[in-house]
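Heads up, one of the protein chains got dropped from this complex, but the rest are sitting where they should.
Showing chain A:
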Amino acid sequence: MTHRYERVIDVRALARVEGEGAMHVRVRDGAVDDVRLEIYEPPRFFEAFLRGRQHTEPPDITARICGICPVAYQMSACAAIEDACRVTVSPGVAALRRLIYCGEWIESHTLHIYLLHAPDFLGYGSALALAKDRRDLVERGLALKQAGNDLIELIGGRAIHPINVRVGGFYRVPAPRELAPLRERLRAALDQALDTVRWVAGFDFPEFHHDHEMLALCTPGTYPIETGFVTTTGGLSFDVAQFEQHIIEEQVPHSTALHAHLAGRGRYLTGPAARYTLNRHWLTPLAREAAAAAGLGEECRNPYRSIVVRAVETVYAVEEAIRLIDAYEPPPSPAVPVPARAGTGRGATEAPRGTLFHRYDLDPDGRITAARIVPPTSQNQAAIEDDLARFVAGRLDLDDERLTTQCEQAIRNYDPCISCATHFLDLHVERS
(Lines give C-alpha, C1' and ligand atoms only; values in the text may rest on other atoms or scores of the structure.)
Protein backbone atom coordinates (compact mmCIF):
# COMPACT_ATOMS: atom_id res chain seq x y z
CA MET A 1 0.00 0.00 0.00
CA THR A 2 1.36 3.33 -0.95
CA HIS A 3 -0.17 6.64 -0.01
CA ARG A 4 1.24 10.03 -0.71
CA TYR A 5 3.15 10.21 2.55
CA GLU A 6 5.08 7.12 1.77
CA ARG A 7 8.03 6.61 -0.52
CA VAL A 8 8.32 3.12 -1.87
CA ILE A 9 11.52 1.77 -3.26
CA ASP A 10 11.15 -1.17 -5.48
CA VAL A 11 14.20 -3.18 -6.42
CA ARG A 12 12.82 -5.81 -8.69
CA ALA A 13 14.61 -8.86 -7.38
CA LEU A 14 17.47 -9.43 -5.05
CA ALA A 15 20.58 -10.50 -6.89
CA ARG A 16 23.34 -12.88 -5.90
CA VAL A 17 21.24 -15.08 -3.72
CA GLU A 18 20.07 -18.45 -4.70
CA GLY A 19 16.35 -18.41 -5.50
CA GLU A 20 13.91 -15.53 -5.55
CA GLY A 21 12.80 -13.15 -2.85
CA ALA A 22 11.99 -9.60 -1.89
CA MET A 23 12.26 -7.42 1.14
CA HIS A 24 9.67 -5.03 2.40
CA VAL A 25 10.49 -2.33 4.91
CA ARG A 26 7.88 0.08 6.28
CA VAL A 27 9.08 3.21 8.01
CA ARG A 28 6.55 5.32 9.84
CA ASP A 29 7.25 8.61 11.62
CA GLY A 30 10.95 8.02 11.33
CA ALA A 31 10.92 4.57 12.92
CA VAL A 32 10.98 1.11 11.40
CA ASP A 33 7.48 -0.22 11.65
CA ASP A 34 7.73 -3.52 9.86
CA VAL A 35 10.29 -5.62 8.03
CA ARG A 36 9.30 -8.61 5.98
CA LEU A 37 11.55 -10.90 4.08
CA GLU A 38 9.28 -12.10 1.32
CA ILE A 39 10.04 -15.29 -0.42
CA TYR A 40 8.22 -15.45 -3.71
CA GLU A 41 9.97 -18.42 -5.15
CA PRO A 42 7.05 -20.49 -6.44
CA PRO A 43 6.04 -23.21 -4.01
CA ARG A 44 7.46 -26.52 -5.14
CA PHE A 45 5.62 -28.99 -2.90
CA PHE A 46 8.41 -31.48 -2.33
CA GLU A 47 6.90 -32.90 0.84
CA ALA A 48 3.67 -33.57 -1.02
CA PHE A 49 5.12 -35.49 -3.91
CA LEU A 50 7.39 -37.60 -1.74
CA ARG A 51 4.26 -39.31 -0.48
CA GLY A 52 3.70 -42.63 -2.17
CA ARG A 53 7.32 -42.94 -3.30
CA GLN A 54 9.56 -45.78 -2.22
CA HIS A 55 11.96 -45.34 0.72
CA THR A 56 14.88 -45.61 -1.69
CA GLU A 57 13.88 -42.49 -3.66
CA PRO A 58 14.33 -39.42 -1.39
CA PRO A 59 18.09 -38.98 -1.97
CA ASP A 60 17.53 -38.45 -5.72
CA ILE A 61 14.31 -36.49 -5.32
CA THR A 62 15.23 -34.15 -2.46
CA ALA A 63 18.58 -33.33 -4.11
CA ARG A 64 16.46 -31.34 -6.61
CA ILE A 65 15.39 -28.92 -3.87
CA CYS A 66 18.72 -27.13 -4.26
CA GLY A 67 21.42 -27.00 -6.91
CA ILE A 68 24.03 -25.53 -4.52
CA CYS A 69 23.69 -28.02 -1.68
CA PRO A 70 22.26 -31.24 -3.13
CA VAL A 71 24.62 -33.40 -1.07
CA ALA A 72 23.15 -31.96 2.14
CA TYR A 73 19.67 -33.01 1.03
CA GLN A 74 20.91 -36.44 0.07
CA MET A 75 22.71 -36.93 3.38
CA SER A 76 19.82 -35.79 5.61
CA ALA A 77 17.43 -37.97 3.58
CA CYS A 78 19.67 -41.03 3.93
CA ALA A 79 20.10 -40.43 7.66
CA ALA A 80 16.34 -40.17 8.20
CA ILE A 81 15.44 -43.23 6.18
CA GLU A 82 18.17 -45.35 7.72
CA ASP A 83 16.84 -44.25 11.11
CA ALA A 84 13.34 -45.36 10.12
CA CYS A 85 14.66 -48.71 8.91
CA ARG A 86 16.96 -49.17 11.92
CA VAL A 87 20.07 -49.54 9.78
CA THR A 88 23.55 -48.25 10.56
CA VAL A 89 26.05 -47.84 7.72
CA SER A 90 29.58 -49.20 7.89
CA PRO A 91 32.35 -46.88 9.15
CA GLY A 92 33.88 -46.86 5.65
CA VAL A 93 30.62 -45.65 4.11
CA ALA A 94 30.23 -43.04 6.87
CA ALA A 95 33.75 -41.73 6.14
CA LEU A 96 33.06 -41.53 2.42
CA ARG A 97 29.85 -39.60 3.13
CA ARG A 98 31.80 -37.10 5.23
CA LEU A 99 34.31 -36.81 2.40
CA ILE A 100 31.73 -35.99 -0.30
CA TYR A 101 30.10 -33.54 2.15
CA CYS A 102 33.49 -31.79 2.58
CA GLY A 103 33.43 -31.30 -1.20
CA GLU A 104 30.07 -29.57 -0.91
CA TRP A 105 31.24 -27.29 1.93
CA ILE A 106 34.25 -26.24 -0.16
CA GLU A 107 32.20 -25.66 -3.31
CA SER A 108 29.25 -23.92 -1.64
CA HIS A 109 31.27 -21.72 0.75
CA THR A 110 33.65 -20.67 -2.03
CA LEU A 111 30.76 -19.88 -4.36
CA HIS A 112 29.21 -17.70 -1.67
CA ILE A 113 32.47 -15.99 -0.68
CA TYR A 114 33.84 -15.22 -4.14
CA LEU A 115 30.86 -15.04 -6.45
CA LEU A 116 28.04 -13.81 -4.23
CA HIS A 117 29.36 -11.93 -1.20
CA ALA A 118 32.89 -10.53 -1.61
CA PRO A 119 31.91 -8.17 -4.47
CA ASP A 120 29.74 -6.30 -1.92
CA PHE A 121 32.67 -5.56 0.34
CA LEU A 122 34.78 -4.39 -2.58
CA GLY A 123 32.15 -2.30 -4.30
CA TYR A 124 31.53 -4.46 -7.37
CA GLY A 125 28.25 -5.75 -8.77
CA SER A 126 29.60 -9.18 -9.49
CA ALA A 127 32.68 -11.34 -9.46
CA LEU A 128 32.83 -10.94 -13.23
CA ALA A 129 33.15 -7.18 -12.77
CA LEU A 130 35.77 -7.79 -10.08
CA ALA A 131 37.64 -10.05 -12.49
CA LYS A 132 38.11 -7.14 -14.86
CA ASP A 133 40.34 -5.50 -12.23
CA ARG A 134 41.57 -8.45 -10.19
CA ARG A 135 41.47 -11.52 -12.35
CA ASP A 136 43.92 -13.33 -10.07
CA LEU A 137 41.51 -13.18 -7.11
CA VAL A 138 38.56 -14.53 -9.04
CA GLU A 139 40.74 -17.22 -10.59
CA ARG A 140 41.84 -18.29 -7.13
CA GLY A 141 38.21 -18.55 -6.02
CA LEU A 142 37.23 -20.54 -9.08
CA ALA A 143 40.14 -22.94 -8.59
CA LEU A 144 39.19 -23.51 -4.97
CA LYS A 145 35.57 -24.05 -5.88
CA GLN A 146 36.62 -26.46 -8.56
CA ALA A 147 38.54 -28.56 -6.03
CA GLY A 148 35.27 -28.98 -4.11
CA ASN A 149 33.36 -29.82 -7.24
CA ASP A 150 36.00 -32.32 -8.35
CA LEU A 151 35.71 -34.05 -5.01
CA ILE A 152 31.93 -34.32 -5.31
CA GLU A 153 32.24 -35.47 -8.91
CA LEU A 154 34.77 -38.16 -8.15
CA ILE A 155 32.68 -39.71 -5.40
CA GLY A 156 29.22 -38.70 -6.56
CA GLY A 157 29.56 -38.97 -10.34
CA ARG A 158 28.34 -35.41 -10.92
CA ALA A 159 28.86 -32.13 -9.04
CA ILE A 160 25.21 -31.03 -9.19
CA HIS A 161 22.78 -33.72 -8.07
CA PRO A 162 25.26 -36.56 -7.61
CA ILE A 163 24.00 -39.91 -8.87
CA ASN A 164 26.11 -42.23 -6.71
CA VAL A 165 24.44 -41.64 -3.34
CA ARG A 166 21.91 -44.20 -2.14
CA VAL A 167 20.17 -45.11 1.06
CA GLY A 168 22.64 -47.42 2.85
CA GLY A 169 25.73 -46.02 1.12
CA PHE A 170 26.86 -45.72 -2.50
CA TYR A 171 26.44 -47.57 -5.79
CA ARG A 172 30.18 -47.72 -6.25
CA VAL A 173 33.07 -46.75 -4.01
CA PRO A 174 36.37 -45.42 -5.35
CA ALA A 175 39.63 -47.34 -5.13
CA PRO A 176 42.28 -45.54 -3.03
CA ARG A 177 44.38 -44.89 -6.15
CA GLU A 178 41.48 -42.97 -7.71
CA LEU A 179 41.60 -40.55 -4.77
CA ALA A 180 45.34 -39.95 -5.00
CA PRO A 181 45.32 -37.22 -7.69
CA LEU A 182 42.62 -35.43 -5.74
CA ARG A 183 44.83 -35.33 -2.69
CA GLU A 184 47.32 -33.27 -4.71
CA ARG A 185 44.58 -30.86 -5.81
CA LEU A 186 43.49 -30.47 -2.21
CA ARG A 187 47.05 -29.59 -1.11
CA ALA A 188 46.95 -26.66 -3.53
CA ALA A 189 43.41 -25.86 -2.39
CA LEU A 190 44.59 -25.61 1.21
CA ASP A 191 46.92 -22.72 0.32
CA GLN A 192 44.11 -21.07 -1.64
CA ALA A 193 41.75 -21.52 1.31
CA LEU A 194 44.25 -20.01 3.76
CA ASP A 195 44.81 -17.07 1.38
CA THR A 196 41.05 -16.65 1.25
CA VAL A 197 40.81 -16.33 5.04
CA ARG A 198 43.55 -13.64 5.04
CA TRP A 199 41.85 -11.83 2.16
CA VAL A 200 38.34 -11.68 3.63
CA ALA A 201 39.69 -10.89 7.12
CA GLY A 202 40.87 -7.56 5.70
CA PHE A 203 37.38 -6.45 4.57
CA ASP A 204 35.64 -3.58 6.29
CA PHE A 205 33.00 -5.01 8.66
CA PRO A 206 30.26 -2.69 9.90
CA GLU A 207 29.75 -2.83 13.65
CA PHE A 208 26.60 -4.85 14.03
CA HIS A 209 25.76 -7.55 16.53
CA HIS A 210 22.82 -9.80 17.11
CA ASP A 211 21.67 -11.54 20.26
CA HIS A 212 19.88 -14.53 18.79
CA GLU A 213 20.14 -17.95 20.27
CA MET A 214 22.31 -19.96 17.89
CA LEU A 215 21.76 -23.59 16.95
CA ALA A 216 23.99 -26.23 15.41
CA LEU A 217 24.70 -29.91 15.57
CA CYS A 218 27.48 -30.93 17.90
CA THR A 219 29.54 -34.07 17.69
CA PRO A 220 32.05 -34.16 20.52
CA GLY A 221 35.49 -34.93 19.15
CA THR A 222 34.94 -33.53 15.70
CA TYR A 223 33.54 -30.52 13.86
CA PRO A 224 29.90 -31.38 12.95
CA ILE A 225 29.08 -32.19 9.34
CA GLU A 226 27.03 -35.29 8.80
CA THR A 227 25.84 -36.09 12.30
CA GLY A 228 25.39 -34.75 15.82
CA PHE A 229 23.20 -33.60 18.70
CA VAL A 230 21.16 -30.45 18.27
CA THR A 231 22.71 -27.84 20.61
CA THR A 232 22.05 -24.15 21.22
CA THR A 233 24.04 -21.30 22.76
CA GLY A 234 21.19 -21.01 25.29
CA GLY A 235 22.11 -24.40 26.70
CA LEU A 236 19.57 -26.65 24.99
CA SER A 237 20.79 -29.98 23.79
CA PHE A 238 18.58 -32.67 22.33
CA ASP A 239 18.63 -35.66 20.07
CA VAL A 240 17.57 -35.23 16.41
CA ALA A 241 14.61 -37.48 17.36
CA GLN A 242 13.22 -34.58 19.45
CA PHE A 243 13.67 -31.95 16.72
CA GLU A 244 9.98 -31.44 16.09
CA GLN A 245 9.18 -31.04 19.78
CA HIS A 246 11.64 -28.16 20.04
CA ILE A 247 11.32 -26.52 16.64
CA ILE A 248 7.96 -25.18 15.61
CA GLU A 249 7.29 -24.06 12.04
CA GLU A 250 4.62 -21.53 11.13
CA GLN A 251 3.40 -20.15 7.88
CA VAL A 252 3.37 -16.38 7.49
CA PRO A 253 1.24 -14.65 4.87
CA HIS A 254 4.14 -12.90 3.11
CA SER A 255 6.32 -15.86 2.28
CA THR A 256 6.26 -19.30 0.69
CA ALA A 257 8.95 -20.31 3.20
CA LEU A 258 7.77 -21.34 6.62
CA HIS A 259 9.10 -19.53 9.71
CA ALA A 260 10.61 -21.59 12.52
CA HIS A 261 11.19 -20.83 16.17
CA LEU A 262 12.39 -22.65 19.26
CA ALA A 263 9.43 -23.72 21.37
CA GLY A 264 8.97 -21.34 24.28
CA ARG A 265 12.11 -19.37 23.31
CA GLY A 266 11.60 -17.70 19.97
CA ARG A 267 13.84 -16.90 17.01
CA TYR A 268 17.23 -18.45 16.49
CA LEU A 269 20.03 -18.61 13.97
CA THR A 270 21.64 -21.62 12.36
CA GLY A 271 24.54 -21.64 9.91
CA PRO A 272 28.33 -21.23 9.85
CA ALA A 273 28.46 -18.61 12.66
CA ALA A 274 26.38 -20.84 14.92
CA ARG A 275 28.48 -23.85 14.05
CA TYR A 276 31.68 -21.97 14.77
CA THR A 277 30.41 -20.52 18.05
CA LEU A 278 29.34 -23.92 19.34
CA ASN A 279 32.13 -26.06 17.92
CA ARG A 280 35.27 -24.05 17.32
CA HIS A 281 37.27 -26.29 19.69
CA TRP A 282 36.94 -29.07 17.18
CA LEU A 283 38.43 -27.22 14.24
CA THR A 284 41.87 -28.39 13.13
CA PRO A 285 44.76 -26.44 14.71
CA LEU A 286 45.49 -24.77 11.36
CA ALA A 287 41.87 -23.65 10.92
CA ARG A 288 41.75 -22.41 14.52
CA GLU A 289 44.94 -20.45 14.01
CA ALA A 290 43.59 -18.95 10.79
CA ALA A 291 40.39 -17.98 12.65
CA ALA A 292 42.34 -16.30 15.46
CA ALA A 293 44.58 -14.44 13.02
CA ALA A 294 41.47 -13.28 11.17
CA GLY A 295 40.12 -11.77 14.37
CA LEU A 296 37.35 -14.25 15.10
CA GLY A 297 36.94 -14.63 18.85
CA GLU A 298 35.15 -17.22 20.94
CA GLU A 299 31.92 -16.53 19.15
CA CYS A 300 30.78 -14.84 15.98
CA ARG A 301 27.80 -12.51 16.49
CA ASN A 302 28.48 -10.00 13.73
CA PRO A 303 26.63 -11.34 10.68
CA TYR A 304 29.10 -9.57 8.35
CA ARG A 305 31.89 -11.71 9.69
CA SER A 306 30.11 -14.85 8.57
CA ILE A 307 32.18 -14.57 5.38
CA VAL A 308 35.29 -15.10 7.52
CA VAL A 309 33.72 -18.10 9.21
CA ARG A 310 32.92 -19.57 5.79
CA ALA A 311 36.53 -19.14 4.78
CA VAL A 312 37.72 -20.80 8.00
CA GLU A 313 35.31 -23.66 7.49
CA THR A 314 36.66 -24.04 3.97
CA VAL A 315 40.16 -24.49 5.39
CA TYR A 316 38.72 -27.06 7.75
CA ALA A 317 36.87 -28.93 5.01
CA VAL A 318 39.98 -29.10 2.82
CA GLU A 319 42.10 -30.44 5.68
CA GLU A 320 39.41 -32.86 6.72
CA ALA A 321 39.10 -34.13 3.16
CA ILE A 322 42.87 -34.73 3.01
CA ARG A 323 42.73 -36.58 6.33
CA LEU A 324 39.83 -38.72 5.15
CA ILE A 325 41.62 -39.57 1.91
CA ASP A 326 44.76 -40.55 3.79
CA ALA A 327 42.77 -42.80 6.11
CA TYR A 328 40.57 -44.22 3.37
CA GLU A 329 40.04 -47.90 3.06
CA PRO A 330 37.29 -49.02 0.70
CA PRO A 331 34.38 -50.44 2.72
CA PRO A 332 33.76 -54.17 2.24
CA SER A 333 30.58 -53.37 0.36
CA PRO A 334 29.48 -50.04 -1.18
CA ALA A 335 26.16 -50.13 0.65
CA VAL A 336 24.41 -51.98 3.43
CA PRO A 337 20.99 -53.37 2.58
CA VAL A 338 18.11 -51.24 3.86
CA PRO A 339 15.05 -53.47 3.99
CA ALA A 340 11.69 -51.71 4.10
CA ARG A 341 9.95 -51.50 7.43
CA ALA A 342 7.13 -49.46 8.92
CA GLY A 343 8.35 -46.62 11.08
CA THR A 344 9.27 -42.98 11.39
CA GLY A 345 12.83 -41.81 10.86
CA ARG A 346 14.54 -38.47 11.47
CA GLY A 347 17.87 -37.20 10.27
CA ALA A 348 19.77 -33.92 10.49
CA THR A 349 23.10 -32.86 9.00
CA GLU A 350 25.00 -29.57 8.71
CA ALA A 351 24.31 -28.15 5.26
CA PRO A 352 26.69 -25.29 4.39
CA ARG A 353 23.85 -22.92 5.41
CA GLY A 354 23.00 -24.72 8.67
CA THR A 355 21.10 -27.57 10.19
CA LEU A 356 18.90 -29.42 7.71
CA PHE A 357 16.25 -31.73 9.15
CA HIS A 358 14.24 -34.46 7.38
CA ARG A 359 11.54 -36.80 8.67
CA TYR A 360 9.87 -39.67 6.83
CA ASP A 361 6.97 -41.91 7.87
CA LEU A 362 7.11 -45.28 6.11
CA ASP A 363 4.48 -48.00 5.76
CA PRO A 364 5.44 -51.70 5.98
CA ASP A 365 6.31 -51.81 2.25
CA GLY A 366 8.65 -48.87 2.63
CA ARG A 367 6.24 -46.38 1.02
CA ILE A 368 6.45 -42.84 2.28
CA THR A 369 3.20 -41.77 3.92
CA ALA A 370 4.45 -38.39 5.13
CA ALA A 371 7.62 -36.31 4.75
CA ARG A 372 8.83 -33.17 6.46
CA ILE A 373 11.85 -31.06 5.47
CA VAL A 374 13.08 -28.11 7.56
CA PRO A 375 15.78 -26.21 5.63
CA PRO A 376 18.14 -23.71 7.26
CA THR A 377 16.82 -20.60 5.47
CA SER A 378 13.32 -20.97 6.86
CA GLN A 379 14.75 -21.51 10.32
CA ASN A 380 16.74 -18.28 9.96
CA GLN A 381 14.02 -16.10 8.48
CA ALA A 382 12.74 -14.65 11.76
CA ALA A 383 16.27 -13.85 12.95
CA ILE A 384 17.13 -12.23 9.59
CA GLU A 385 14.00 -10.04 9.76
CA ASP A 386 14.87 -8.98 13.30
CA ASP A 387 18.43 -8.08 12.26
CA LEU A 388 17.17 -6.16 9.24
CA ALA A 389 14.75 -4.14 11.35
CA ARG A 390 17.60 -3.03 13.63
CA PHE A 391 19.90 -2.56 10.68
CA VAL A 392 17.48 -0.26 8.86
CA ALA A 393 16.67 1.64 12.06
CA GLY A 394 20.30 2.68 12.28
CA ARG A 395 20.47 3.84 8.63
CA LEU A 396 17.31 5.82 8.05
CA ASP A 397 19.37 8.85 7.04
CA LEU A 398 20.60 7.04 3.90
CA ASP A 399 18.90 7.70 0.59
CA ASP A 400 16.78 4.91 -0.78
CA GLU A 401 19.33 3.66 -3.25
CA ARG A 402 22.11 3.30 -0.70
CA LEU A 403 19.78 1.78 1.83
CA THR A 404 18.69 -0.75 -0.74
CA THR A 405 22.24 -1.76 -1.58
CA GLN A 406 23.16 -2.07 2.07
CA CYS A 407 20.10 -4.17 2.88
CA GLU A 408 20.96 -6.48 0.02
CA GLN A 409 24.42 -6.90 1.39
CA ALA A 410 23.05 -7.50 4.87
CA ILE A 411 20.78 -10.24 3.59
CA ARG A 412 23.64 -11.90 1.79
CA ASN A 413 25.39 -12.26 5.16
CA TYR A 414 23.07 -15.15 5.82
CA ASP A 415 23.66 -16.80 2.44
CA PRO A 416 19.94 -17.41 2.16
CA CYS A 417 19.15 -20.33 0.00
CA ILE A 418 15.79 -19.32 -1.20
CA SER A 419 15.09 -22.30 -3.43
CA CYS A 420 15.52 -24.49 -0.38
CA ALA A 421 13.30 -22.38 1.78
CA THR A 422 10.35 -22.86 -0.51
CA HIS A 423 9.92 -25.82 -1.10
CA PHE A 424 11.99 -15.81 -2.11
CA LEU A 425 14.34 -10.51 -2.79
CA ASP A 426 12.77 -7.22 -4.33
CA LEU A 427 13.37 -4.52 -1.81
CA HIS A 428 10.44 -2.28 -1.01
CA VAL A 429 11.00 0.50 1.47
CA GLU A 430 7.90 2.40 2.42
CA ARG A 431 8.58 5.64 4.26
CA SER A 432 5.99 8.00 5.65
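In this text, contacts are C-beta pairs under 8 Å (C-beta built on N, C-alpha and C of every residue); 3 or more make two chains touch, one makes a residue touch a chain; residues count from 1.
Going forward, contacts and distances are computed from a predicted model.
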Identity of the absent chain, which is to be given by its UniProt protein name, from "Oxidoreductase", "Nucleotide-binding protein", "Helix-turn-helix domain-containing protein" or "Type I-B CRISPR-associated protein Cas5": "Oxidoreductase"
Hidden partner chain, touching residue among A:Arg26, A:Arg97, A:His161 or A:Arg310: A:His161
Contacting the left-out chain in the complete assembly, out of A:Val32, A:Ala72, A:Ile106 or A:Ala131: A:Ala131
Contacting the left-out chain in the complete assembly, out of A:Ala22, A:Val35 or A:Ile65: A:Ile65
Where the missing chain touches chain A, by residue: 13-20, 41-49, 51, 53-54, 57, 60-61, 64-68, 70, 111, 115-116, 119, 125-129, 131, 135, 138-139, 142-143, 145-146, 149, 157-161, 163-164, 171-172, 250-251, 253, 256, 258, 408, 419, 423
